[in-house]
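Heads up, one of the protein chains got dropped from this complex, but the rest are sitting where they should.
After this line comes chain A, so read on.
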Amino acid sequence: MLLIHCPYCDETLPEAEFAYAGEAHIARPADPMALSDEEWRDFLFIRSNPRGTHYERWRHVHGCGRFFNAVRDTVSDRFVTTYRAGEPRPDLSASTGAAR
């Protein structure tokens, strides 16, 4: 079982308490009416799906209930770091083994 650090509880807890919630840092367009159908489709459905470092949302659903962001390696399943919702993408150069 994966262990995930909740940045709100400040504890590292079993995956069973968490729910995955898709790619992070996807901002809803401020004016959807101004978008073409293709741009709206891209916002709704098109994701980066990288091999390696992935910025993604999780929710501590059986816990504090908060959504937060995580950086996970999609190959090794290793969590590089987690951070609170609303914070910018962290600088990964300081995190060991995050060179990708």
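Criterion: contacts are C-beta pairs under 8 Å (C-beta built on N, C-alpha and C of every residue); 3 or more make two chains touch, one makes a residue touch a chain; residues count from 1.
One rule holds for everything that comes next: contacts and distances are computed from a predicted model.
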Omitted chain, identified by the protein name its UniProt record gives, among "NADH-quinone oxidoreductase subunit F", "Sterol desaturase family protein", "MFS transporter permease" or "Sarcosine oxidase subunit gamma": "Sarcosine oxidase subunit gamma"
Touch list for chain A against the chain that is not drawn: 1, 8-11, 13-17, 61-66
